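Note that one protein chain is taken out, while the other chains of the complex remain in position.
Chain nomenclature is as follows: A and B, assigned in order of appearance, with residue numbering initiated at 1 for each chain independently.
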Amino acid sequence: MRAPLSDRNIGDLPVIAAEILERIRAKRPRVHCITNAVAQTFTANMLLAAGAVPSMTIAQKEVRAFAARADAILVNLGTFDVERQKASLAAVDVANRARIPWVLDPVFIERSPPRAAFAKKLLAKKPRALRLNAAEFGALSGGNTDDAALARFAKGRCVVVGLTGARDFVRDGERLAIIANGHPLMARVTAMGCVASALVGACLAVEPDAWKATVAALIAIGVAGEIAAARARGPGSFVPEILDAIYTLDRDTLIARAKVS
Amino acid sequence: MRAPLSDRNIGDLPVIAAEILERIRAKRPRVHCITNAVAQTFTANMLLAAGAVPSMTIAQKEVRAFAARADAILVNLGTFDVERQKASLAAVDVANRARIPWVLDPVFIERSPPRAAFAKKLLAKKPRALRLNAAEFGALSGGNTDDAALARFAKGRCVVVGLTGARDFVRDGERLAIIANGHPLMARVTAMGCVASALVGACLAVEPDAWKATVAALIAIGVAGEIAAARARGPGSFVPEILDAIYTLDRDTLIARAKVS
Partner (left out) sequence: MRAPLSDRNIGDLPVIAAEILERIRAKRPRVHCITNAVAQTFTANMLLAAGAVPSMTIAQKEVRAFAARADAILVNLGTFDVERQKASLAAVDVANRARIPWVLDPVFIERSPPRAAFAKKLLAKKPRALRLNAAEFGALSGGNTDDAALARFAKGRCVVVGLTGARDFVRDGERLAIIANGHPLMARVTAMGCVASALVGACLAVEPDAWKATVAALIAIGVAGEIAAARARGPGSFVPEILDAIYTLDRDTLIARAKVS
């Protein structure tokens, strides 16, 4: 019989997160991002700040080549054009054949039935992680966003769910981590969730346990957000500050500030 | 007979502007933006900093759904591709049926006859406000940019014109406000006019008098620009500073610094 996750395991998560971050800096994984127009620059800069190497092409002629050489792939539905839909399907096909981990970010699917339908189609292709907010999760789960719904969804779809908000819930079929880091200014900057998903991708590139990878990414972005908010005067200065905070985030700070239960 | 706008009315404008800004923060209106690729991120961040909630999709399949749920719509012609033209017409159609206010920003039409033709087509569909610079206005008015031309245009087209430059002129058929806020660094940052137009949209969402809404947006961005310029070392730091300045702008500062006549 499999032992339930003990307190010790949860207590290890900040250390595991710090190690995953160190691995990104050492290995410099490539993360290919099919993401929305508003998020592209911030996403590329966040990946570079964390130590990863971004690429962003969505061109039909070359997306397969870029995907094939990536260590992880992000599919973000925030710009829902035909070219990005084709690029997403192509990249996911390459990822699944080559066993490259990929993360899905179904932006705003609660406002757009065609996006929700496409998100479901992609979910059936088994991303390793799904990063989204409660409204978006509700559009996939039929409305329920409590832990039982999360657990059922994660187990049934064999996917790690990273549900972000004031607190972040990271669920696979058996494990739950609740992360209480972060700051309200993060909701005043466009594409913050998209950037968190990209960081999940970078962590998946260096950590085979998708649950640990997702926890690590959300702890890191949450702690960096707190550090940035303490230095920023508002959402404008928050953007450069959070990039600097991820770049300079050291093991001891991450472990000391992580609030995970 | 309608009384002419008295000094007292003009004197009220800073207070009205402050109230409109407060209403944006309280109501958090949705502003759907069809805007150019260069401006998208800055525009979304400015709306968030002001308290509004941006959405930016231009995809044919979903732009109507986003427009229908918006409290105001921005149509900016800065990226003149076929997809954005279709999205603009669809969003305007939804807006006019549902009486959602919309603002037109005819970027660079003086340099591109096809853009100018499209701007005229959209103008015939009666935006509530038109935000542009003198060169762009000249392309619509046949060259004249003096107050008589502004008044004639505003009256004939039933549109509020917000003509921005070293001084901003806000005109409807009967009223004129001249705003002397702002700073030369604003011309050294890309998409500053586009961002001002988005803020006009946010104000239209909470203020039915389009003239007051346009005045409020241009006072706010002008005052924020002055505050930002005082803190910035150049156009790079000016961008986060103006976002912080809009976010932190309080009633007393806005009223004290507004220069409107």
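Just so it is clear, a contact is a pair of C-beta atoms (placed from the backbone, for glycine too) under 8 Å apart; a residue touches a chain by one contact, two chains touch by 3 or more.
The model shown is predicted, which means the values in this text are computed figures rather than measured ones.
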Touching the absent chain when the full complex is considered, from A:Asp12, A:Asp209 or A:Asp244: A:Asp244
Hidden-chain contact residue, picked from the options A:Asp12, A:Glu83 or A:Glu226: A:Glu83
Chain not shown: contacting residue from B:Ser55, B:Thr79, B:Asn133 or B:Thr164: B:Thr79
Subunit A residues touching the omitted chain (full complex): 37, 40-41, 44-45, 48-49, 54-59, 61-62, 65-66, 69, 83, 239-248
Touching residues (missing chain, whole complex) on subunit B: 37-39, 41-42, 79-81, 108, 111-115, 187-191, 232-240
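Convention: only the chains that are shown with their structure count from here on.
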Whole-Å separation of chain centres (CA-atom averages), subunit A against subunit B: 35
